[in-house]
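Okay, structure first, notes after.
Apart from one protein chain that is not included, each protein chain of the complex appears where it belongs.
Take a look at chain A:
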Amino acid sequence: MTVETKLTMTEQDVRSFSASHSEPEAFTNLRVQALAAAEALPLPKPDKTKIINWNFTDFPAHTVESSTYASLDELPEQVKSLVDLEQKNLYIQHNNTPAFVSLDEGLKAQGVILTDIQTAIREHADLVAKYFMTEAVKAEEHKLTAFHAALLNGGVFLYVPKNVVIEKPVQAVFLHDNEEASLFNHALIVADKSSSVTYVENYISTVPKAKGLANIVSEVFAEDNASVTYGAVDVLAEGFTTYVNRRGVAQRDARIEWALGMMNDSDTISDNTTFLLGDNSVGDTKTVVVGRGAQKQNFTTQVIHWGKNSDGQILKHGVMKDSASSIFNGIGKIEHGATKANAEQESRVLMLSPKARGDANPILLIDEDDVTAGHAASVGRVDPLQLYYLMSRGITKQEAERLVIHGFLAPVVNVLPIEGVKKQLTEVIERKVR
């Protein structure tokens, strides 16, 4: 079987979409160049997963029109339960339509920007030009990043100026309720020097099936001494082909922490990379996954050390049931000159059924002598002695398994800072492993 790797979108389509959003010329050119480059560029090569026959090009519609919300009262129940209704810092996107945005007045006055990405492209062109697909993810990296740049149709922009500390989390909810919709979303998060922010995003499908593509890119910049905590819970429907690339760049003394709950029912390729450019920078990556049905997924988590004394932590825990299969690649890379760097990783996969497959590949690439590194990996079933112990206290086997699985996925659940999101992730896990 051969799969068409050419898009049905033409240069003219891209130009007219760009014009309809009054994008600056530079951005239009970026799109057009990316589209032209895409054809010749190869697909990414996630280690140990063949994606050559996956559909990354064919989708029913580039954009669909959806309703906006004048107030939070109008939100569908499934979205309402995710957000703290007192929450002031919130962006909601309804399929491809920016549907609601609010930001605390005090933060606005301090220069914080929270807006949909199209508005940012128009109104904050300098910041966008500086950070958008220049350093963390490049359009010409491979076919999918090029498609992303050419077809971008949604997303969010968050800018935190120097020395501003945002105490309450900033939340973005991406609601998918139209099966024709495709998501080419871009989250661009910039924390300027000595600032601090927690950003939490939710991808939620409320239709059971999707026909479109999800090609999602996040770029996070933590400038000197800044701190960004990035939480995500992805629950996209079966039928999507999902490519999600979340990357961060940490400068001197900066810190980026990821807590990713990857609960899609779609086939998914995930790239989560943190570049520790500055000395004393910290990258902490936590990912939990549940695979079910005939899902195929690949999760590649990388921390790349350039800075001296940089610290990179990778934790990945996956639960596989039915005939789901997942590859977990963890890569700790220490470049020459990154003395005293520390790269640690732990990948564990729990299999709940004989047909499920999981593969944990810890990789350390070290080009410097004066470093420390370590890895642990395991693939197996629920430990019968753990079950025996729990059952010996009167807990049923089913409940004992449930406790062990929730405990196994707790590292991400416990660090999510929004109660509604924590609860949602717990419920999704419950539903998926049952």
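Just so we're on the same page, a residue touches a chain if its C-beta (ideal position, glycine included) is under 8 Å from a C-beta of that chain, and two chains touch if they have at least 3 such contacts; residues count from 1.
The rule is simple: contacts and distances are computed from a predicted model.
Peer 1: What is the protein name, per UniProt, of the chain that does not appear here: "Fe-S cluster assembly ATPase SufC", "Iron-regulated ABC transporter membrane component SufB", "Branched-chain amino acid transport system permease protein" or "Purine-binding chemotaxis protein CheW"?
Peer 2: "Fe-S cluster assembly ATPase SufC"
Peer 1: Looking at A:203, A:299 or A:408, which residue reaches the missing chain?
Peer 2: A:408
Peer 1: So which of A:12, A:53, A:71 or A:392 would be touching the chain we can't see?
Peer 2: If we include the chain that is not displayed, A:392 is the one touching it.
Peer 1: If you put the missing chain back, which residues of chain A would it touch?
Peer 2: Chain A touches the chain not shown through residues 383-386, 388-397, 399-400, 403-404, 406-411, 414.
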